[in-house]
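Remarks on the structure that follows.
Missing here is one protein chain; the remaining ones are kept as they sit in the complex.
The chains carry the letters A, B and C, assigned in the order they are written, with residues numbered from 1 in each.
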Amino acid sequence: MSELTMVEALRSGMREAMHADASVVLLGEDVGRVGGVFRVSDGLRDEFGPARVIDTPLSEGGIVGTAIGMAMHGLRPIAEIQFADFIYPAFDQLVNEAAKIRYRSGGQFSVPLVVRAPYGGGIKGGHYHSQSPEAYFTHTAGLKVVCPSNPRDAKGLLRAAIDDPDPVIFFEPKRIYRAVRDEVPDEIRVPLGKAEIVREGADVTLIAYGAMLYEALAAAEEVAREGIEVELVDLRTLIPLDLETLEASVNKTGRFVVVHEAPLTSGFGAEIVSRLTERCFYALEAPPIRVTGFDTPFPYTLEDVYLPLARRIAPALRKAMED
Amino acid sequence: MSELTMVEALRSGMREAMHADASVVLLGEDVGRVGGVFRVSDGLRDEFGPARVIDTPLSEGGIVGTAIGMAMHGLRPIAEIQFADFIYPAFDQLVNEAAKIRYRSGGQFSVPLVVRAPYGGGIKGGHYHSQSPEAYFTHTAGLKVVCPSNPRDAKGLLRAAIDDPDPVIFFEPKRIYRAVRDEVPDEIRVPLGKAEIVREGADVTLIAYGAMLYEALAAAEEVAREGIEVELVDLRTLIPLDLETLEASVNKTGRFVVVHEAPLTSGFGAEIVSRLTERCFYALEAPPIRVTGFDTPFPYTLEDVYLPLARRIAPALRKAMED
Amino acid sequence: MLGNTERPGGERGARAADPDLVRVLDDEGRAMRKPVLPIERRLALYEAMVRSRRLDERLERVQRQGRIGFHIGSQGEEAAVLGVAEALAPEDWIAPCYREVAALLHRGFPLEAHLDNVFGNADDPNVGRQMPVHFASRAHRCLSVSAPIGTQLPHAVGLAYAMKLRGEHAAVAAFFGDGATSSQGFHDAMTFAGVMKVGVAFFCRNNGWAISLPAHEQCAARALADKAVGYGIPAVRCDGNDLLAVFEVASRALDTARRGGGPTFVELLTYRAGPHSTSDDPTRYRDPDEVSRWAARDPITRLRKHLEREDAWDIDREAALLARVDAELKEAIARAEKKPRPSVASLFDDVYAEPTEALLAQKREALALDEGGEG
Partner (left out) sequence: MLGNTERPGGERGARAADPDLVRVLDDEGRAMRKPVLPIERRLALYEAMVRSRRLDERLERVQRQGRIGFHIGSQGEEAAVLGVAEALAPEDWIAPCYREVAALLHRGFPLEAHLDNVFGNADDPNVGRQMPVHFASRAHRCLSVSAPIGTQLPHAVGLAYAMKLRGEHAAVAAFFGDGATSSQGFHDAMTFAGVMKVGVAFFCRNNGWAISLPAHEQCAARALADKAVGYGIPAVRCDGNDLLAVFEVASRALDTARRGGGPTFVELLTYRAGPHSTSDDPTRYRDPDEVSRWAARDPITRLRKHLEREDAWDIDREAALLARVDAELKEAIARAEKKPRPSVASLFDDVYAEPTEALLAQKREALALDEGGEG
């Protein structure tokens, strides 16, 4: 057990997995010699050698496609996409291949693959170093989608993802790669598909994940001073979705607000609003609210305006209570 | 004005556009010599020559990437993707390039591009000749998304899409390419962003698009015999969404059901349910219902079970009235 | 193919592959040198080629009768497929395109299982989830056919890498067409195979067409083999309608792969004698002269002439073979056609190893409707 940042926790998770299982390999652009542009895999190439920590050519399709082949023959590849914004050249391999191979082969083949990708804004990365593409993958049957918000979960979910027999897209909120420290146990597993109630409250349910959790928390604390008690749920896994936890909370509070960085339209917030409206309709006392990125590309200078920061979440919580 | 199938109407739309404007070109796999695998462009190569009706190499990324370059320098390319299931190799070009070029250049460049793709099930096409990937594109700011349900709209919306200064993804419901005939005027335009009320009714709003419109209509007629009056809305354009028409209808009926072929989770139905719940919350008398494809890849033999046919829509309408 | 490779301007540009084709049999089936493949195997392969051809012809008829929705065959390319299949060791893998079902049958995949897939019935190894002729057999070390072109190629590279890391000395035979060389998967696989030096033999069935696009409009290179040089991968061009040449070239490429010598690119020059698939009408875009020119180079006829020259074949044997194959196929098709379709419940299996709650809910809904009647 040690105090780790998310970067260190992820590294420790990969290191443990690579020690425990010789079939775990890491591949991606710059993951070896420099240990990844965010240093998540720093030192792993020295420790496990270039055959298991592979600096690949510049092609995300090649990285994921090759990793799928590895996964079909006994390896447990972790493929790093340098920024989630660069995952689209691998979209066909993820959506048409990784997601469908088990199904289309009647279960003969499986693809135990983890695709790690730093995602989200807050580092002044503009259009192409800030995106949150998780919704695309949540619409793709056959994939699981994970998004941790703290070092402990990051490691525990990563270990669970590596153990998982199916392809997992693992989004890492890079804005908080080094912002938070946590006690992180050795050999920890956090099961996929379980949300966490981060703060209990009876008035309104606030649903967030990734880096926005801290903004949600700040907003919750802000409105607490006005007497609004927020129940904050950290999704942790988007697919499978822990509907049970969400439903229980919304049935209790009768109100909910969802937060994500991705654009509003067809973002994962839409799925959450729909599911909860369908399931908790008679318990709802106010319209659901989504606080999200705008329906524009991710900007550079004005990213503080674009992001659903506490300054936008708190008014939404108040509004949820007004209605 | 003539009686045309959707295939003929689309062809007539392209033909008129190519006659009217020498900058309109068509490119894609097999669009020239054979006139497309569905014959939508039959005869156009003979009429306009191989420089304007271009049989391309086998790469969707190349087709869309090249078309973007054309569009940035005065052409109005129509890029055909042979099946929507094969659009993913072009995903990066669509999502990171076409969608963002106007924005990222401060309006210096624009991409007046139409990407046509036959989509949806009902032809026993299995995993890779049946998909409905529209939701991915609705989550992508900078793109417009169109999906006609009849020959007249198909031509009118296609002409409007070609005229449009921004990239439009134009999904053609191949199941009804030849199933319906319509009076289709010359030089018709159907504006993007306007839904159509196909059937008026006071009890429940039913929202559909593409080939499922006919299933929705069949279901509406089925429940009409039981005294349930359905208001059926054909979206026609997904982005921009005609929220006004939807809102007015739902405010009237207090109940709604959304239908699409794509998988449930994070499908475009989620956005519609969310928007309407957010906007018409106090008018709603029953939980919204989505009738969609399942969260599995698209099957071959069991496609009739998978699709949201009338047999699944009618019970949903009844349920909407029960609650 | 078109495309100049030198340029007047003074600088010397990149140069092209040797255009020479590896051949063993001439067009009349005369062996130009002693074939490596023993005569019994030549006979067995001849039978396999004929069986493949008859299967395609029969299933095309079945499709026209509306009994199956779709078929895609390999008429004219049997030597390219089976010559490679014969060169495979049992531990080698196949990364198929879709015209290689004969290679899988050659490995012992049951005809019945193949036809179960063609009819999408309950016994289909793929549970009726994919279109006909989208085969997969882990037991026979054959990956799952994917319709998207070229996507199997990086899988082949990763699989070969996995074998290398695990110390297995086996090769991967990756199949694809001329059209596929333009795909993203091809570029990725060649790049990665080159630098990873994995044991993949890339078999490009250059059958002259990608649906309606002739190969010289697919790529301006003089030869598709020229692509390999840009990835640091050795290339060979081979007469793909010459079973004996294909076997020899494939044997060397696979052997190199098994010995850790890295990838080889093999261009098999052949011809798609039939339509692209039953959805296609090639008379719309192909010159009938071209078709008949290639009919004269048919790989089955060529091998038969060769066997006749060797006194290993005659009309009686031919007639007996056809009778036997036809009876087998007819019976097997009839059996597959009678089987029920997969259960509604099966729709929800294999999306994940364990179904999610969301899938279980959808399954309950589908089953309830199914029991409710109709459909």
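Methods note: a residue touches a chain if its C-beta (ideal position, glycine included) is under 8 Å from a C-beta of that chain, and two chains touch if they have at least 3 such contacts.
It should be emphasised that the depicted structure is a prediction, and the values quoted were computed from it without experimental measurement.
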Visible chains in contact with the missing one: A, B, C
Option touching the unshown chain, where C:130, C:184 or C:278 are the choices: C:184
Sole contact to the chain not displayed, among B:16, B:97, B:215 or B:231: B:97
Among C:43, C:122, C:195 or C:369, the residue in touch with the chain that has been omitted: C:195
Chain B, residues in touch with the chain not shown (by the definition above): 23, 25, 51-52, 54, 56-57, 59, 61-62, 64-75, 77, 89, 92-93, 96-97, 100-110, 141-142, 144, 165-166, 193, 239-241, 243-244
Touching residues on chain A - with respect to the absent chain: 29-30, 32-34, 37, 55-59, 61-62, 85-86, 88-89, 124-129, 264-265, 294-297, 299-302, 304-306, 311-312, 315
Positions on chain C contacted by the hidden chain, ascending: 1-7, 9-18, 20, 22, 182, 184, 186-188, 191, 194-195, 197, 217-238, 249, 252, 256, 264-265
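Heads up, the rule we're going with is that only the chains that are shown with their structure count from here on.
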Centroid-based (C-alpha) most distant chain relative to chain B: C
Chain centre separation (chain B, chain C; CA means) in Å: 35
Centre-to-centre distance between chain C and chain A (centres being mean Cα positions), rounded to whole Å: 40
Chain A and chain B, separation of their C-alpha mean positions in angstrom: 30
Set of chain C residues in contact with two or more other chains: 124, 129-130, 134, 146, 148, 184, 351, 356, 358
Residues of chain B touching at least two other chains: 85, 88-89, 127-128, 265, 294-297
